[in-house]
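The other protein chains are all here in position, but one chain of the complex has been omitted.
Entry: chain A
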């Protein structure tokens, strides 16, 4: 089969994918946090997008098999996962509206390359390449570390969104229970780039102009410092174009220096690296061009740009892992954050490729015989971690019960 047809996503291909390859059981165990169906699964909302943009909400299922049956019947282009409600979503019309509220939900994040359009120079809108993926890699590093070290989360699943972004699902008990208010607060603390496109300086995180960076951002500063040269100067060459270096000079708080550099750089072909070195050199003699200014520039160019709306509300829906992106044919596979720099979106298996592998493997084969295997294994491994913790918590709770007696 030619490579072209590997990327083509027809209803027939999707149906075969759901029937033969989609890891429904793994998905069930992950959401349910155990093997015996609980409310975490049975009162969970599923939403389906069918061909022709038909959108069906508030479905719910008693088991992985029931979910699979419905998926095969609808053959959706994709499906999304919502919160666990106080009643089964499919019965929501039979209960009082006040008795149907979202209760538990993974804390989720969405990072999309389009939010980087103002700074990336290699691609725009829907496109993505290994060079701009480095922005996503930096974002993953920063968020993964911050969420672990500051908020204490442990069960975090990163999932490639199939095209130009990445999702994060956090399944810790503490994360599931967060109220919308707490989600908003957490997202606010992770939101550093602010102000519309008419605001030049988008990083305003200090308590006063002279104060040090809040400690909440020290970890990010360290991670991003290591990446700034490679990513912004070498790889993206952000200050090569006049538009690019003008944007930089607008952040330079010393008017004299900015003017000097404007004269030097206008019409020149100086590389971003040399421009940056020259700026650092001039800054040594400046009172207003402090290290704080450079920290803010660092953050403005490299700090993660998250889509805050997705994370703020318990009832926001997010595409399920292992769905297929309809435009690229690529499967939304889990990604190991410690190997995020090696990850190349172009190498993610497509649905066509997987079906071909399955075909070649012969009668009775399943995903184990395809290049989907390492990704499902990673997913199951992750779920195992969650289940161990659930088991420990249960043992602890029952031990306490005994003491209470």
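Basically, a residue touches a chain if its C-beta (ideal position, glycine included) is under 8 Å from a C-beta of that chain, and two chains touch if they have at least 3 such contacts; residues count from 1.
Here, contacts and distances are computed from a predicted model.
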Original post:
One chain is missing here; what is its name in UniProt, given the choices "Dynactin subunit 4", "DNA primase large subunit", "Cytoplasmic tRNA 2-thiolation protein 2" or "Vacuolar protein sorting-associated protein 21"?
Top reply: "DNA primase large subunit"
**OP:** Please pick, from A:15, A:72, A:95 or A:216, the residue that touches the omitted chain in the full complex.
**Re:** A:216
Subject >> Residue touching the undisplayed chain, where the options are A:152, A:229, A:285 or A:374 >> reply: A:152
**OP:** Decide which residue listed in A:195, A:256 or A:285 touches the omitted chain of the complex.
**Re:** A:195
Subject >> Option touching the unshown chain, where A:65, A:117 or A:360 are the choices >> reply: A:117
Original post:
For chain A, which residues touch the unseen chain?
Top reply: 53, 98, 115, 117-118, 149-153, 174, 178-179, 181-182, 184-186, 188-189, 191, 193-202, 205, 207-208, 210-218, 305, 308
